[in-house]
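My questions all concern the structure below.
Heads up, one of the protein chains got dropped from this complex, but the rest are sitting where they should.
The first chain written gets the first letter, and so on, giving A, B and C; residue counts start at 1 in each chain.
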Amino acid sequence: MGAVGELVVRECKASKFADCDVVFSGLNAEDAESIEMEFLKANLAVFSNAKNYRRDPLREHHKLQKGFLVCNSNCAVIGLVIPFAALQARFGPVDQVSVVTMQAVSGAGYPGVPSMDILDNVVPFISGEEDKLETEARKILGAINEAKTAFVEQDQLRVSAACNRVAVLDGHTACVSLKFKNRPAPSAEEVRKALSEYVSEAQRLGCPRPPSRASKSLAATSRTGHSRGWTVTSVAGTPSAWDGCARTRVASSILSSWH
Amino acid sequence: MGAVGELVVRECKASKFADCDVVFSGLNAEDAESIEMEFLKANLAVFSNAKNYRRDPLREHHKLQKGFLVCNSNCAVIGLVIPFAALQARFGPVDQVSVVTMQAVSGAGYPGVPSMDILDNVVPFISGEEDKLETEARKILGAINEAKTAFVEQDQLRVSAACNRVAVLDGHTACVSLKFKNRPAPSAEEVRKALSEYVSEAQRLGCPRPPSRASKSLAATSRTGHSRGWTVTSVAGTPSAWDGCARTRVASSILSSWH
Amino acid sequence: MGAVGELVVRECKASKFADCDVVFSGLNAEDAESIEMEFLKANLAVFSNAKNYRRDPLREHHKLQKGFLVCNSNCAVIGLVIPFAALQARFGPVDQVSVVTMQAVSGAGYPGVPSMDILDNVVPFISGEEDKLETEARKILGAINEAKTAFVEQDQLRVSAACNRVAVLDGHTACVSLKFKNRPAPSAEEVRKALSEYVSEAQRLGCPRPPSRASKSLAATSRTGHSRGWTVTSVAGTPSAWDGCARTRVASSILSSWH
Partner (left out) sequence: MGAVGELVVRECKASKFADCDVVFSGLNAEDAESIEMEFLKANLAVFSNAKNYRRDPLREHHKLQKGFLVCNSNCAVIGLVIPFAALQARFGPVDQVSVVTMQAVSGAGYPGVPSMDILDNVVPFISGEEDKLETEARKILGAINEAKTAFVEQDQLRVSAACNRVAVLDGHTACVSLKFKNRPAPSAEEVRKALSEYVSEAQRLGCPRPPSRASKSLAATSRTGHSRGWTVTSVAGTPSAWDGCARTRVASSILSSWH
């Protein structure tokens, strides 16, 4: 790609992008609603960062030949679902989850969080974020129905989230307590092993630039912020209060800010 | 009190402090073990910041007339037990607790946490801290036996803690999910009311300089770090995963650093 | 003063404030221009935080009996002029000044500086700030003409400022190199003494709540941010490059944000 000065700017109408195989949309939610729908109906393949259509599979409704709309997820849930997928693949369904996040300011975009709010402070609530964690995890860990017309949520998965903003630039951290449906529950060591050995779909399918490892278990005292990769996971201690629970800390370093 | 230059420094032996009604000890744990015991046996009333004798009531063992040793608690547990006391007074025993802390660097003393560890980062583990939270809460929320010779722990209280260090100077924050033994569990609104109305023992007994309010419920988005008082508590949302749980966020601003 | 809920809100017209001896204006610059002029012409005594009339003495123009308008200064210059006044009172005029500031985010108001700009960073320029430092210092260190109709700037004072924003909540720090007109220049020790001994006008005139000391010399390694007083000054070393210069570091902790 050339210099920024050489980039071609086209009017944001589907007819101007008919020659594109794939369209990436970084539109704000206010604009994405109508524009992405127009692109979709024009049979374009759209990948979107907006939250508008995240929970709806749209292809079937519109009798599309080629067009589709894939929405990436909330930036805090993305660090949870890979470890959850790893654990469920080995130990069966997760039943109950309590997650407390410590989220970086990049997740709020720019200008985003005022420095007067976050320097020497923790902001103990992020509006709208807790719901997204609870609902999107169920969708992403779910499946697609046989006709490929709708998502099938993992609706037995009950997630309770408390989201905090901390004075970190990039990379969200989450402390997670979870309960497996099956008994006996795995030990902390078994959980650590399952996380380390997990191979994600992005790796199996040979996607371009997959993570070299889907998940990495670190000693509990390691610095979280510096490994700018996919997910960094560490399991610490044996939780005492919730019988049969495994507790995991998930730190994900995501370079861009997604909502 | 006069200028620092006028303070009298005495050798740290009980015989040199025989004229004191009360002795405050800010000794390191390595020194506190023997020195505090010597003071105690000399029938002096000692208040200590060291962790050595926190879990043991010592008076009875030593046939003391007047001497005793009161140890303050770990700095992270102190912000939890006041709200817990308020909740238990209204709704009966708390059964299970999951607490995730975001602790200030002052809790580690000086020089304490290296800046290279905490700037732009969350340190996701504090060695020894999680155990203290789990055990000290049970002691503080417990009672003293009839003969006043031993603590009676609230041993049905199961606490699971995950402790994190964040880039905050003073004041720990905790996100707490808890489960009451009695059914039906109180609503979030009832919990908020109980916290607001609670009058602590320090207030009832007319102690010098008690908090004007033992607990204060803030809107969820308020800045935590600036109210340098006893405890600041906010209750947010209705948790979905743990049936009958109340979730509370507790932010305590404590000016000195206690362990 | 009672609770916020009991405050009386009046329409912002001079006629509604005729019963006030003094009016404090915290208006934004966009609104202050016309409203403060209206109050002034109505013969009210106004103290303003806005920058609009800072450089103009207005009383004479408007044939006022009682009304006047006093504007406080830019928040970075205020920490410089007290030490300068102290030095000039002892050693005669300062000639040349090079000042580099490290300013807190509170100076930019709220929401002000985005956290993505300042976490783990220095913002090496503050728009409009450098000019204010250079011009306002000359006005404040100047005088009022005999007729009391105009400011007389200390126009021999040449100030060159470079302003930076740092990740600090409250309290600006400045590193200052300055050159006296008279020769020989005072030693670092003489400068330190002059700063320590200076008694400001606010103290001499018996103003309400003056600083207990106008200026305080600290050892060079002291923490700057915690002394929430007027000015904290430390002089360090003997500068080598600029003959006859004294170098001083000025850290001012100002609780509100002024522009």
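We adopt the following convention: contacts are C-beta pairs under 8 Å (C-beta built on N, C-alpha and C of every residue); 3 or more make two chains touch, one makes a residue touch a chain.
What you are looking at is a predicted structure, and each value in this text was computed from that prediction instead of being measured.
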item	value
Contact set of the excluded chain (shown chains only)	A, B, C
Options B:D117, B:E153 or B:E190, residue touching the unrepresented chain	B:D117
Residue, one of B:C20, B:L64, B:L169 or B:A188, that touches the chain absent here	B:L169
Per the touch definition above, residue among C:F24, C:Y110 or C:F125 touching the missing chain	C:F125
Missing-chain contacts mapped onto chain C	96-98, 100, 102, 117, 120-125, 127, 130, 134, 158-160, 162, 164, 166-169, 173, 175, 177, 220-226, 234, 236-237, 239-242, 245, 247, 249, 251
Chain A residues that touch the omitted chain in the full complex	119-120
Contacts of chain B with the absent chain, listed as residue ranges	105-106, 110-120, 167-169
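The rule is simple: only the chains that are shown with their structure count from here on.
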item	value
Cα superposition angle of chain A on its copy chain C, in degrees to the nearest 5	180
Intercentroid distance (Cα basis), chain C paired with chain B, Å	43
Intercentroid distance (Cα basis), chain C paired with chain A, Å	48
Between chain B and chain A, distance of the C-alpha-averaged centres to the nearest whole Å	36
For chain B, residues that touch 2 or more chains besides their own	120
